[in-house]
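Some chains omitted; the rest stay in position.
Read from first to last, the chains carry the letters A and B; within each, the first residue is number 1.
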């Protein structure tokens, strides 16, 4: 039987959440080291993706990661806080654009020391809110130039762009799998790829499995994040809460392509216990992994060759519903 | 062990489908009697909801229903074809409004003879397409008056309004559970209720289980239709293709209320074999019914009292995933 995949999580999963209503936070502040301890408590995580700068900034994370049996798979530089609220790579102020690039570069240096697999780019503030607000051509070019510069400055590292249709900006520059691939082609560097967030894909009108396939074909699928939502917003719910079948299809596609990356959580348990929410997410991923072992891939391929929806769904459902929850 | 529910289907499930692109239809024309035969072939259906007028109009359906082991649970008068395309109960032309009422009344008379449980009202053309097009107050009043008149003319029959947010009209008058209940209160008659279509509720931003609960509290849940969609349109896919968990929750809510109605399909298998699609829908409903038998309702109620999402989801998922597909 195949070995289980590695599981991971964004470290923010274990931090403090705020939004525009609970401005005092859905719980008390959480330091980076505390968040690492919580990630360790989950018991089944091997890696974490850590926000940079740390909180507080100058803390040493390596030992604490080790103590919790964890490794830093990536750093996520925070280019979406107040300073960058009008844009990071696309900020109208060239000094802020420069500051964004330098912050990422600083994170890249640390990622190298930590032995990370990639630096994650999540330019959530890059985009626009209103019709007529932006010169789209200029924004597109600034986005491409900034990421290319980073990739060229750090040719030994990989940069993964996490695309998303919107939020916090009403419309984002890197909004879809195809659009991000187009940008990467323009960059013409070998070390920029995509982090596909299942939920972003889902509410962006993509079929996540199809988006994964497209990125795989371009050889650019650096990482994935999974979670779930009601298909209208990035709700970051526990994996499989709503779209169990499509989550299964997504992992089936990765497995068929023999993709070897980490199965990684990006959940926001605003009102739930973070450790328990992570355990629930891993439990669902394990259920799906077991379902993959019993999925009749030959029969499925045959049904897909006929594009026979009823047969394909039955084959998938049969595997899924026989993958009983572990005790 | 509890007895299985009765299963049913809208007879259109077995008819010819058209849309604005495949104007020649997704298959050849199907007569009412042929459709009844197909419904019989499914093997697990007990009742059908039949479009009225029949096709061709003057055919006798009773014998054919009997031969297929079926009963007419309802008639659905076609108040949404060309004649009524600018509205049935809300048409600007009073003669067309009258014609709509008379067509329903004619169907009601036949429904009485056939021993139907209810007459279904689906005023899909009642609403508006453009801002400024309609006097909303007038449309609302016309809708209420027409249904009240029908209910009063046929006090021994029940009329079930099927609400839907949109399609074919861009916006429909009976658009949600709450809105339809408000209209029913205005009508002040005892024999008008609601047909809750799971898919309409889902893409109308309701939680179907919650919508069912609301209608149940008002004592007006006359019937249900089930299907599935991508939550942006009334795709009328096979039950459980996407929202297996929420479909399970929906039936759990009905069962907790001891609701005794038929579990009825309203699927549009445009490109699939209609009989097979119905069988697939029944198979999923049976899976859910088995899952209901093993669901730990006490533990669930306890989790819900704490509003503990993780525990409640785990209990539900455990039941669902242990309800293996029948061989």
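In this text, a residue touches a chain if its C-beta (ideal position, glycine included) is under 8 Å from a C-beta of that chain, and two chains touch if they have at least 3 such contacts.
Note that the structure is predicted; figures quoted are calculated from it, not measured.
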item: Total copies in the full complex, given that 2 are placed here; value: 4
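Note that in this section only the chains that are shown with their structure count from here on.
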item: Subunit B to subunit A touching residues, read off their complex; value: 230-232, 238, 240-246, 271-273, 276-277, 280, 283-284, 287, 309-310, 313-314, 317-318, 320-325
